[in-house]
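Pasting a structure below so you can have a look.
With one protein chain withheld, the remaining protein chains of the complex are depicted in position.
Showing subunit A:
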Amino acid sequence: ALGSTVLQNAQGFVEKFEGALGKGKGRKLYAFKVMMAKKLIKFNRDFENFKTACIPWERKIKEVESHFGSSVASYFIFLRWMYGLNLVLFGFMFGLVIIPEVLMGLPQGSIPRKTVPRDEQDTAMDFSVLSEFGGYFRYSVIFYGYYNNQNTIGFLKFRLPLSYFLVGIGIFGYSLMVVIRTMARNANEGGDGADESEFTFCWKLFTSWDYLIGNPETADNKYASITTSFKESIVDEQENQKDENIHLRRFLRVLANVLITCSLGGSGYLIYFVVKRSQDYAKMDSSQLSWYQKNEVEFVMSLLGLVCPPLFETIAELEDYHPRIALKWQLARIFALFLGNLYTFLFALIDDVNEKLEKEKVIKNETIWALNQYYANYTLYHNVTQNIPLPEIAPADVIRGPCWETEVGIEFVKLTVSDIEVTYLTILIGDFMRALIVRFLNYCWCWDLEAGFPSYGEFDISGNVLGLIFNQGMIWMGTFYAPGLMGINILRLVSSMYLQCWAVMSSNVPHERVFKASRSNNFYMGILLLVLFLSLMPVVYTMMTMSPSFDCGPFSGREKMYDVVIETIQNLPPFMANIFTYASNPGLIISIVLLMVLAIYYLNTVSKAYQKANMDLKRKIQMVHTTFEPRFMLRNTPLPFIMNQCLYYLWYIPPLYW
């Protein structure tokens, strides 16, 4: 073929003259460098091939893509990306925190924090207790309270408290880096911000067909949706000049927003009330409570998550927006709902934590009092006042503090597990059962179930993506207090991929209106970034302001959690400690912050200048559009030069007035 001959010629030429390029003394070195460069290129290419072969679930996603088009498949691609991110985070947590404690730390049952207390021991293996993550689960590596506060453990002198703290911070740092890198990559590919209405018809004509479709049924659906979309745009264009009753529309929109704000407020209050009530329940005897009372919080939160979005959609009918704008409003409202719920939950939890800290002080006093009593008795008995040995109490009998961090961890784990259960039940009942009923009951039903109500379900892309993002937010918040939560999330993501792929292929139909939320790739990444920041804040707040429990976790005995870092810095060799001291000097930090602010301002100005240049070019093109037509039709008879120039200036002036 033509291509290969050209390539062979080029290769031959380069090989022939390669050596001649490096003349004189440096020739051998040059040849060596060239050979290493070639080997590096080859290695890079092989590595790329290897990476492509390692990507999991490629076949599955391709099948979904050919049946449902690229928008549904984009959810699964997002799920796979999340799985990759969580795998790395799990690797950090597992390898740097859990494994060292298990291998090199003290075994279960040796110290109080690792032992089930005496009064809980007979119920510790009950399923009802384990399903609440009490009993043996509570005193295991899954939760914060298990970890010991020794500065170094094992023969490797592994600094576990420092590692725990750094991994906690590192998880957020790594996630931030990955999300921003992906956003930048998407922004590069997505093209600039072209006006959406600028090329509606052209885009509909040239870019609406999805070449990945391989299924005839999907293709038929796509034809129908393209036809509908053409007809709609033609009608839209004609109706653009129509005058609407603006005042009625505005009133309805204000009313809708008021209703929705009320329901958001109502749901926030409901959650606060329920969490407070659950704290009262926790003080009562657990055998007297029904299952509902024990799980009320998770139940209410999941219920709100299921009921409110359709409610918002119904209220949004009043607003009468264009479908794309209506979808954006709907997403924003669901976001506000989840956020409000999560933060109300957190505030209620923090109240609880403060209460526990108070209780801790009481217990600390009790312990000190008990110890003093013991010393007094001992002195009385043995007449010794110094070097009294510590009382020998079995670890299970020691008085224990409430350990608020483990409680917080348990709450997050319970929330995640209930979220998983609700999602799977919704898929099984809402999609699978519905499909079964429509399929088999259709034979003996009065109206056509498949065409009318309820018919088969469509895959709700935005709902699922938001659910995934918020689940990730909960994981980020909870991992610091429950290292095992990451492992649970990995299992959840893998099973979710298989279950949802199966459910989509067996019980869903392709969308009727194929909505191209195409640039929403960066939109969802933006929401993920926001959720990352919002979940970082509570963790950092608790790290910096709350004092750790005195008898559980890797930071017990310290004033604040970050003291472990300060202690480590102080133990470093003097010159490194000096560097850190200089680096944390307020003057230096303030100047660095000022520098960053200036850099942001400068980059902002540069980007605005580019935008302005863009607009100017667009305007020039528009001007050429509307230029005097005869000038182009009379191509063969050139106008006199001066007339040409005059025409140019004539048409330059109106755009300048713009």
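Everything below uses one rule, namely that a contact is a pair of C-beta atoms (placed from the backbone, for glycine too) under 8 Å apart; a residue touches a chain by one contact, two chains touch by 3 or more; residues count from 1.
Note that in this section contacts and distances are computed from a predicted model.
Remark: of the listed names "Palmitoyltransferase", "GATOR complex protein NPRL3", "Nuclear cap-binding protein subunit 2" or "EF-hand domain-containing protein", the one matching the undisplayed chain in UniProt is "EF-hand domain-containing protein". Considering the whole complex, the residue from A:155, A:211 or A:292 that touches the absent chain is A:211. Contact with the omitted chain, checked across A:96, A:179 or A:219, is made by A:219.
Where subunit A meets the chain that is not shown, the touching residues are 1-4, 7, 10-11, 14, 35, 38-39, 41-42, 45-46, 48-50, 52-53, 58-59, 62-63, 66, 70, 189-192, 194, 198-203, 205-216, 218-220, 223-224, 226-227, 230-231, 233-234, 237, 516, 518-519, 621, 624-625, 629, 632.
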